[in-house]
Structure formats: structure tokens, C-alpha cells
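For this view, one protein chain was removed and the others were kept in their places.
Letters A and B mark the chains in the order given here, with residues in each chain numbered from 1 onward.
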Amino acid sequence: MIIATRKQLEVIKEMVKGYRKVLNVGCGGCTSVCLAGGQKEIDDLCTQLTVSLKGDQIVFESAGFTVERQCEPHFLEELDEIVKPYDALLSMGCGAGVQFLAERYPNKPVFPALDTVFIGVNKNIGWYEERCKSCGDCVLGLTGGICPNAMCAKGLLNGPCGGPQDDRCEVDNEVSCAWVKIYERLKAQGRLGDIMKVQPAREWQDQVQGTLVLEAYRDRYAKKEK
Amino acid sequence: MPGRGSKSVDTDQIKALLKKNKRSMKLRLAACAGCTLCAESCFLFRKKGKDPQYMPSYKVLNTLGRLYRKNGKVSRAELERMRDLLWKNCMLCERCYCAIGVDLPKMIAFARRILRSQGIEGIYPHSLGAPEGEDG
Partner (left out) sequence: MWLAVVVFTAGIAYRIAELFLLTKKRERVPWPKRGIRVDSPEERKLRPIISFQHSLIGKHPVMAIVSGVFHLCLFGAPLFAKGHALLLRQSWGIHFWSLPSSLVDVLTVIVLLAVLFLFARRALLPRVRAVSGLHDFLLLSIAAAPYLTGFLAYHQWFEYRTVLTLHMLAGELMLIAIPFTKLSHMVFFFFVRGFMVSEHSIARGDRVWSA
């Protein structure tokens, strides 16, 4: 799940205070689940902005509307009429959602109310942890289900760095060394041989915007090759 | 996406699933006082003109509640109706709130599981008006 966290109120205020009417668009997907951009958070932010900007003697009006997911054009359709009277939009979706909104309404400034921080899991209410870096080359099968990219601070692919103290990472001793955990997991499963498989260096050069088209759908979007 | 044709409903399978969590689910269903204070916690209820069909209690009582009441003896048509309630009327964002403390998302998730066991899958709308690809 995509985890995001709300920007501080002061930062959001700076973004929107030049506008009189702002629509706060929420998302019923990931950001609802991680308590960052759902309906409740929309209500909160509208109240906070209204009260705070009133205190600063700034004329400001905001309303909230939550769509099912901001990453789906189908779900954004109902916004088309709703956004008309507003000067700007504040999106409480993840980075992808903000951009989809901005694309759909190119004549309206769209501001992000959240910082998208990682792909992660719910440990418990209000406690989220990163698990995936979406590197596009998953090696979890060889590391006993522990991602060396996300869980190792240095992203090492072939074993620990020699820095861990008491199984803690030398970069931040609040976290465990991922490779110690990988070793223990593989040992428990009798798969230590996998650690010996050397992974080549990752190709980090290509940072062009990612695109993925499934083979079965290709013909819908491009002419069939002769 | 339609369910898998007109396969008949496997009542025994539904019953087995219902039985697994019978005590906790029935406790929750029994505890529901029908107060509808959960309604405002659902963003879909709020934006779909406060239509009662989007109330978390309505969704749960008419899906899982109905499955338990009829002990799994439901028709395909009823299951299709439940599919709408569970997937169209609910995003499983888990933000619904019950004044008494009934765990609504768990019940929706369980009902979805039962429907999936009967080959009825979720509705995942495809993007409409997708842009044309480049030629050649």
C-alpha cells in the first residue's frame, strides 16, 4: 500500500493562501487507509485551514470531496462539475493522484497536501513500515522474503557491509541489519545456498518515467504490427 | 465483470465458511443496534446523497447478515446483488466507525471472501476513454 503523510499545516497554508476558494480532494484508496487523506482528514484540514487563515485575516473558503481513488479517471469524472467554482485544488492523494488531478484540470493549480513516503505495510493503527522500493527487479525469492533494497539502508544485494553491531544497522542502530535477518530466515528454511547466488549491480541509470502495458491489452492502444 | 456463468451456488461451501467465524460474526451482527451512527463515517454515503444503501450497517446486514440468516441458502441473483453492495458500495478503506464498536471492515472482507468462493469477483472498473496509442 502506498503510505503518505500529511504535510504540516503551516506548509499547506503557504501553498493555498493566495487563493480564495480551494477544493480539498480526498482519496478513498491508500491514503484513506493510512489515515492521511481520507474523508476524516479532509474534514480536519478544511477546518484547520479555515480557522487558521481566518486568524490571519485572509479571505478563504474551502470544501472537501472524497473520490474513490484519484488514480482512476473513471472515478474522477464526477469531479468535473464540482471543481468549476474553485480557484485551486488541494489533493490528499498520493503523488500519482495529485498528478492525475493536475492532468485532468490543467488550468487549475493543484497542490499536494501529502508527502508520499513509501510502499509499505500496516503494522498497527497509525504505524506503517516500508517494505518495497519498486525497483522493478524483485529478488525476494532469494532473500527469504526480506527485501535487501528496502530493508538494507545501503541497498546491498549480496550480503552485509561489515558494519552491523549487535545485529543493528550501522547507518541507524534503531533498525536491524537486513542481511542478518535474511541469513536467519534462509537458515531456518534450509536455503542458505541462495545467499551465495551473486546478484549483478542494479541498473539505476534509466530513471525515465515508468510505463507498463500488458501484452493482452497492447492491441487496444497501438496498431497491430504488420 | 460477470460471475462465472450460471454455475449453481455451492451452499455447503458457503455454510462451511460461515461456520468458521460463526461466533465472532454472529456476535457482531447481534450487537448492531441499527442506530445508523456509522453512516457519516463512510465517505461514499456522504457523497452519494446520503443514500441508505451506502451505510456500513446496511451493507453488512444485507450481505453477511443475510448469509447468516439464510444459512448460506442464497440464489445466484442474491449473490450478485451482494456483490454490488460489497464492491461498488464499499472501497474497504476501513474508515467506518461504529458507536458500539462493531468491526465493520472485517465483516465486509469476510463477505467478500464468501462471494469469491462462489466465483463472484470484485468490480474493478476499467478506465473509460483511454487515450489512443501512437500509430506505427
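Definition applied: contacts are C-beta pairs under 8 Å (C-beta built on N, C-alpha and C of every residue); 3 or more make two chains touch, one makes a residue touch a chain.
Source: prediction; values computed, not measured.
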item: Chain not shown: contacting residue from B:A16, B:A33 or B:I123; value: B:A33
item: Residues belonging to chain B that touch the chain removed from view; value: 20-21, 23-25, 27, 30-37, 39-40, 50, 52-53, 55, 57-58, 61, 95, 97, 99-103, 106
item: Interface with the unshown chain - residue positions in chain A; value: 5-6, 8-10, 13, 35, 40, 43-44, 47-48, 51-52, 123-127, 129, 172, 174-175
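Keep in mind that, in the parts below, only the chains that are shown with their structure count from here on.
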item: Mean-CA-position distance for chain B and chain A (Å); value: 27
item: Interface residues, chain B side, partner chain A - complex; value: 41, 43-44, 46-47, 91, 93-95, 125-136
item: List of chain A residues in touch with chain B within their complex; value: 26, 28-29, 32-33, 38-40, 65-66, 68-69, 72-75, 77, 220-223
